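Every protein chain of the complex appears in place save one, which is left out.
Chain nomenclature is as follows: A, B and C, assigned in order of appearance, with residue numbering initiated at 1 for each chain independently.
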Amino acid sequence: MAVKLFIDAIRDALFHAMREDEQVFVLGEDVGVRGGVFRVTQGLIEEFGEQRVMDTPLAESGIVGVAIGAAAMGFKPVAEIQFVDFILPAVNQIISEAAKMRYRSNNDWTCPLVIRAPFGGGVHGALYHSQSLEALFYHVPGLKIVIPSTAADAKGLLLAAIRDPDPVLFFEHKGMYRLIRDEVPDGEHIVPIGKATLRKTGDDITVITYGLMVHYALEVATKLEQEGIHAHILDLRTIAPLDREAIIEAARHTGKVLIVHEDNKTGGVGAEIAAMIAEEALFDLDAPIMRLAGPDVPAMPYNAGMEKFYMLNPQKIEDAMRNLARF
Amino acid sequence: MAVKLFIDAIRDALFHAMREDEQVFVLGEDVGVRGGVFRVTQGLIEEFGEQRVMDTPLAESGIVGVAIGAAAMGFKPVAEIQFVDFILPAVNQIISEAAKMRYRSNNDWTCPLVIRAPFGGGVHGALYHSQSLEALFYHVPGLKIVIPSTAADAKGLLLAAIRDPDPVLFFEHKGMYRLIRDEVPDGEHIVPIGKATLRKTGDDITVITYGLMVHYALEVATKLEQEGIHAHILDLRTIAPLDREAIIEAARHTGKVLIVHEDNKTGGVGAEIAAMIAEEALFDLDAPIMRLAGPDVPAMPYNAGMEKFYMLNPQKIEDAMRNLARF
Amino acid sequence: MKGEINVLSKHHQLGLTDDQVIAMYEKMLEARLIDERLWLLNRAGKLPFVVSCQGQEGAQIGAAFAMDPTIDYAAPYYRDLGTILAFGQTPKDIMLHMYARAEDPNSGGRQMPGHYGSKKHHLMSISSPVSTQIPHAVGMALAAKMRKETFVTYVSFGEGSSNQGDFHEGCNFAGVHKLPVIFFCENNQYAISVPLAKQVACEHIADRALGYGFPGVVVDGNDVLEVYRVTKEAVDRARRGDGPTLIEALTYRLTPHSSDDDDRAYRSKEEVDEAKAKDAMIVFKDYLVKQGLLDESKEKTIRDRLMQAINEATDYAQTAQDPPPESTLDYVYAN
Partner (left out) sequence: MKGEINVLSKHHQLGLTDDQVIAMYEKMLEARLIDERLWLLNRAGKLPFVVSCQGQEGAQIGAAFAMDPTIDYAAPYYRDLGTILAFGQTPKDIMLHMYARAEDPNSGGRQMPGHYGSKKHHLMSISSPVSTQIPHAVGMALAAKMRKETFVTYVSFGEGSSNQGDFHEGCNFAGVHKLPVIFFCENNQYAISVPLAKQVACEHIADRALGYGFPGVVVDGNDVLEVYRVTKEAVDRARRGDGPTLIEALTYRLTPHSSDDDDRAYRSKEEVDEAKAKDAMIVFKDYLVKQGLLDESKEKTIRDRLMQAINEATDYAQTAQDPPPESTLDYVYAN
């Protein structure tokens, strides 16, 4: 066990999976000698060669479509989309094909595919290098969506995703690549898809979140402890399918729920979480279900002041948590 | 004023808009001599010629992309996507381009575009000719989404959509084309985008829904009146942006809310509605916020029994409404 | 053919035995007869939807017989009934599919008619959005290359569908990696109501191959043996590791687009009649008759055998079990 950066844990998982299983291969734009624009796949081509670490033409629908074909033949492709914003040309292949392959063929053909993509803002990425797109896909049965918040989870969930017999979207907050580090088990390490985890227990308010926001929420929670506000913090880890049981339990635990995500609010993942709670735990609530999310604008601007205005940060979360605690 | 079929009201709006404004034109697959596969555009090519009623190559991203270019130059294209299921290849153009054009250019370039598409099931259309895809887009700021439930609204909302200076997705339940008929004003008739409407008032339970489900809910409501259950029925008409005020008011009115949509449940439009209510009217509620929706499977099967299993119908809605009333 | 009696007949030149060409004819006829039956059942109100292969059987069978269904794979499209049969599905399989019964090997009744696919027959699952299968086939061919296996993958699509981005992206990927895949465009002159001239401005769809760095070939889709020949060449190329080929088979759709369509709105009866006269069913039969391989009595024997199988298949499918309604919830994920 060693302390590793988030990005290194992801690379770790790729090395491990590719060494272990010849059917695993990586494809995407610049994943080869360049090692990916964020350097996630660095070093892979040296060990596994250019066929298993394949630089593709600049065509996302083609990348995903080809990966679906290879997956149908028993390969386990790990496709990288350079920025999640550029997954949009591949939406038809993902939703019409990957998500429906098993279902439409009555369990005959399958699609054991992983699509990795960096997402998230606060990195001067502007409109098209900052988006969160999980809400676009979490409505789609047949897909799984994973968003890790720790290096250990990144490794364990990516290995689980690669082993998963169905298509998994694996979204990595790009702001975390070189910011987050924690103890990552060596070798085999699986974190099951579909299970949320409590990052902190507390009896006053429940915060449900994922990705980078987990860290902000924890930071704020530590601070608020000193004021006697004890937060219960659930890290979803899997966005689809949501861990309904863990969500309801966490909501019931304090009766006060704040859902936090960087993505814009309307129709975001928080909507479903709030709806679930309102449907199954309404009478356990002591406060309205609150959501703190990005503003409903098309995407995050480049100008530093505007980007900051858009992005959630510990201060905004602190205000929201205190507000809920006081309710 | 005359009683018209839903489909005829849509055609009416197209004729009216095209006669009135030379910048309005229709493009899509088979919209010309064929008059569209559902015959919505029938007769247009005879009056307006093949340039303003343009049969396009089979390429949805191209259709939408070309329409965006024409809209940028001041045209008002009305693009038809043959089935909403086939909008997916155009998602990048819709979300990255149409929705963000005004925003990213700081109000300089705009995109006054309408995309019409038939959606919905119960017509032996199977997986790819039955889907509801509004949930894929309602999360996206910059887009408007309209789903009419009456012939009069279809005309009035389509005219409003064509006049709208921003991109509007106009989704027509294909099962309603020749099923729904009502009085449609002649000539100019505008129904404002963004305004829900009460189809029925009642003090016991609130049903919030849209499209075909409005009719089912009304049918059930009439029946339940005899049992002394009085339903308050809100027809959303616009899915994005949602009419927050009308939703909260309708929820408060009875304190018991059932949200109904044909689309699958997780992350559907009902999620946001429930979340809104749970955030703003929680203490006015006397029952959990209930959602009745399609099951979370990739899409509706072809087999008649399975299709029926999937689809909502008056019986399922009746059960849910009675259940809520009894709560 | 007269006067050529002493030269090797075309099919022998191509290395096809007499039995093989008869088998080809039989598969074409099987496809045609099933298709005709489907229309009857549709018009009788028994099947809500039909999408036809009529007019394209020659191209499909010419191509399919150039492959080896025991090792090769196909990612066909909804009109490929001929291909589906050549890869081993039976009339019973087809009828179970049309009636959306539980035993339908294609989707267990989940998908619309024409949406075939079964792993055991090496047939990739078909969806409705056109052209998505093209990158899939490229990925299947990539699998062959990565595993150093020699199977080829065949993918078919209409000429209208060759205008989708996925056609372009799939072809380009295959070209770059020299993958063993055959892009087979069944150019039937229409995309529903839209005639070729409103779909493309190029002379031939096959011209597009140049932009992907592999050969493009145009062939008369009513000339079964020519289709066989060019496809065989493409298959050989692919097996040798020389990469993809784009084949454009010129055909004509003899029926409306589907049972929901009325083609009188957009094309003349004369045009359709003219095409009917060139139907591969007729042309190929003529050839076989002239070769002395077929006569009316032999044709009748074949036809009767096929009809019997189709009748039995129809009867079976008509009373076969539906999938349980609640099985709608199955197979969203593996577990």
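To be clear about the criterion, contacts are C-beta pairs under 8 Å (C-beta built on N, C-alpha and C of every residue); 3 or more make two chains touch, one makes a residue touch a chain.
Here the structure is a predicted model, which means the values were calculated and not measured.
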Which shown chains does the hidden chain touch? A, B, C
Please pick, from A:Gly49, A:Pro192 or A:Pro295, the residue that touches the omitted chain in the full complex. A:Pro295
Considering the complete complex, identify which of B:Gln93, B:Thr206, B:Thr254 or B:Asn303 is in touch with the unshown chain. B:Gln93
Which one, B:Leu44, B:Met101, B:Met276 or B:Ile289, makes contact with the chain that was left out? B:Met101
Which listed residue (B:Gly28, B:Gly142, B:Gly175 or B:Gly267) would be found touching the missing chain in the intact complex? B:Gly142
Chain C positions in touch with the non-displayed chain are 163-169, 172, 175-176, 178, 197-203, 205, 207-208, 210-214, 243
Positions on chain A where the hidden chain makes contact: 29-30, 32-35, 37, 55-59, 61-62, 85-86, 88-89, 124-129, 295-298, 301-306, 308-310
Just the residue numbers, please: which parts of chain B touch the chain that's not shown? 25, 51-52, 56-57, 59, 61-62, 64-75, 77, 89, 92-93, 96-97, 100-110, 141-142, 144, 164-166
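Note that in this section only the chains that are shown with their structure count from here on.
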Could you work out which chain's C-alpha centre is the most distant one from the centre of chain A? C
Distance-to-centre winner among chains (Cα means, whole assembly as reference): B
Gap in Å, rounded to a whole number, between the CA centres of chain C and chain B: 37
Distance from chain C to chain A - Cα centre to Cα centre, in angstrom: 42
Multi-chain contact residues (two or more partners), chain C: 107, 109-111, 115, 127-129, 165-166, 332
Contacts with two or more other chains occur in chain B at residues 61, 85, 88-89, 127-128, 296-298
